[in-house]
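Every protein chain but one is kept in place in this view of the complex.
A, B and C are the chain letters, set down in written order, and residue numbers restart from 1 in every chain.
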Amino acid sequence: MSALALTSASLFGLCGAALVGIGLFGIVTNPDLLRRIIGFNILGAGIFLVFGAVARRGAAMGLGGDPVPQAMVITGIVVAFAATALAVALLRRLASLTGSATFDAATPAPPPRSDA
Amino acid sequence: MGLTEAFTLVCVVAGAILFLAGTLGLLRFPDTLSRLHALSKADNLGLGLIVLGLLPLQASLMGGVKLVCIWLLAQLSAATATQLIAGIAARRKPGA
Amino acid sequence: MSLVFDIALVAGLIALALHVVVTRDGRGAILGFIAFGLLLGIGWARLASVDVALTEAAIGGGLTGMLLLRAHAHLGREIAPEAMARGEPRRWLAPAIASGLVALALGAVVLAFPRPAPSLAPQAVAALETTGLGNPVTAVLLAYRAIDTLLEKIVLILALVGVWSLSRDAAWGGASQLRPAVIPEPLVFLARVLPPFGVLIAVYQVWVGADLPGGTFQAGTILAAMALLVMLAGLRPAPPTQARALRAMLAGGPALFVLVGFLGVAVAQGFLSYPEAIAKPLIVGIEAALTLSIAGTLALLVAGPPDKAPAS
Partner (left out) sequence: MPESLTLVALLVLLASAAGLAIVLRSAVAIEKLMAVQLLGTGGAATLLLLGAATAQPALADVALLLVLLSAFSCAAFTLGEGEDPGDAAKPDEPA
């Protein structure tokens, strides 16, 4: 494991941290729920990248990275996609019921989904 | 530097320049359709030259075949995608 | 040089993410997000995680983009334009500061990772021989941590049930309407020509996934994309969700997985442990069934809740 690879892993880890911040900002500030779902995906991508940095740092035995975090990220990407699809379906239903793609200003807006 | 390496470098650099040209075309051409023209040039030739340049580096025959397949697939999808975009542009125009 | 490349890539990713979050144009944000997924795929390749790069390129750059574009088109039809465009976010300073703090804290954590990094790679490689596989990531997914993968399949099915249950009562069990009103000619051509390549690539992915980067998720995603393309071009209608064959295919992968898992209790050391002699054929068999069920689930997740009443 060379110093260069370590630096590059940290670089992507920092990028992941920044993406988490950006995604969070998008979720909090956008009134449009579809845009919030996109923000949620950016946040997820950031978390996965931090995990990717962990995997890259664990390179050993001739592998480019630790396979366990990599496998977990693959699982995570697929589950995040399923969550996105469910959120989109909820949003479409909300839109056909209320004719609006936002939560009304009168009701305090909870996040579309806080876990998953 | 051997002859094959020189060949690889020349091809690959030429491919990169074509990509740059495609971007310039996107920047400089006035309307959507001519920009599309610039873009498809970059797609086809740039990727083709890079594939050509990388062919001598392939360890196995399969690797080379895969590279050529990527290029062929890119040709196909770029051509169709360009048609699709042009169709949208053409339909958009009278409405706009 | 490679560090310069990484810096450029990271800068591109962050700039694109910022653009996606702040732009006013909804469709532009989705296109930006697709581009973001493509770039992120390159980033994963730089992190030497080719398996993840394949998954991210297929899901982030392909399926999620289509899901969002479909949702955007649907919302555009449902919602009056005046309700759609509602000024810019009112308060952004406090959220920006808070998000920045979260990012900084996470960044500090990244920099504070322990210096000789902990790694399970030696154990993974040491146990690789007992599975007969050559790709450690596939081995983790389908052998050492098979329970995670199994649960994930179940989560996918649950998400699909959730999506279906959001249909109108009358449309329950019916099919989704994927075909646009006007189908451009090149789209039909694409839908005729591309799927054979896609199926070939998917089979190849499952095949090499045992020893090289690739595997069920990637192959399933490609198959799902191809199926969607065919339905989009109107060559084949979306299947009614009450069809027995469809449901059997969706449940088949996880069911086989569970079955093999319980077989492990009987003939090997416990739930989801494979007898060593036939570990590889078993894993490849599970992979094949899982690929089909993942492909079906992902495609139907994108297709969304059924909106046509069932025929019978």
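Basically, a residue touches a chain if its C-beta (ideal position, glycine included) is under 8 Å from a C-beta of that chain, and two chains touch if they have at least 3 such contacts.
Since we're looking at a predicted model, the values are computed, not measured.
Colleague: With touch as defined up top, name the shown chains that contact the chain not shown.
Modeller: Its contacts among the visible chains are B, C.
Colleague: Based on the whole complex, identify which of C:M66, C:A124 or C:A175 touches the chain you can't see.
Modeller: Here the residue in touch with the unshown chain is C:M66.
Colleague: Tell me which of C:G107, C:G174, C:G198 or C:P254 is the one touching the absent chain.
Modeller: That would be C:G198, which touches the missing chain.
Colleague: In the whole complex, not just what's shown, which of C:G107, C:P184, C:G220 or C:G296 touches the removed chain?
Modeller: Reading the full complex, the residue touching the unseen chain is C:P184.
Colleague: Contact with the hidden chain only, please: which chain C residues?
Modeller: 1-2, 4-5, 8-9, 12, 15-16, 19, 23-28, 31-32, 34-35, 38-39, 41-42, 45-46, 48, 50, 53-54, 57-58, 61-62, 65-66, 69-70, 72-73, 75-77, 81, 85, 180-182, 184, 187, 190-191, 194, 197-198, 201, 205, 208, 212-214, 218, 222, 225, 228-229, 232-233
Colleague: Quickly run down the residues of chain B that touch the omitted chain.
Modeller: 5, 8-9, 12-13, 15-16, 19-20, 22-23, 26-27, 32, 35-36, 39, 42-43, 46-47, 50-51, 54, 57-59, 63, 66-67, 69-70, 73-74, 76-78, 80-81, 84-85, 88-89, 91-92, 95-96
What we mean here is this: only the chains that are shown with their structure count from here on.
Colleague: So what's the Cα centroid distance for chain A and chain B, whole Å?
Modeller: Here chain A and chain B have centroids separated by 32 Å.
Colleague: Counting in whole Å, what is the centre-to-centre distance of chain A and chain C, each centre being its mean C-alpha position?
Modeller: Taking the mean C-alpha position of each chain, the two centres sit 13 Å apart.
Colleague: For chain C, which residues are shared contacts with two or more other chains?
Modeller: none
Colleague: Which residues of chain B are in contact with two or more other chains?
Modeller: In chain B, nothing touches at least two other chains.
Colleague: Chain B touches which residues of chain C in the complex?
Modeller: 184-187, 189-190, 193-194, 197
Colleague: Where on chain C does chain A make contact in their complex?
Modeller: It comes out as residues 2-3, 6-7, 10, 13-14, 17-18, 20-21, 26, 29-30, 33, 36, 40, 43-44, 46-52, 55-56, 59-60, 63-64, 67-68, 70-72, 74-75, 78-80, 83-84, 86, 89, 91-92, 95-96, 98-100, 102-104, 106-107, 109-111, 113, 117-122, 124-125, 136-137, 139-141, 144-145, 148-149, 152, 155-156, 159-160, 162-163, 166, 215, 217, 294, 298, 301-302, 304-305.
Colleague: Can you list the chain A residues touching chain C in their complex?
Modeller: Within the complex, chain A touches chain C at residues 1, 4, 7-26, 28-32, 34-35, 37-39, 41-42, 45, 48-50, 52-68, 70-75, 77-79, 81-86, 88-93, 95-96, 99-102.
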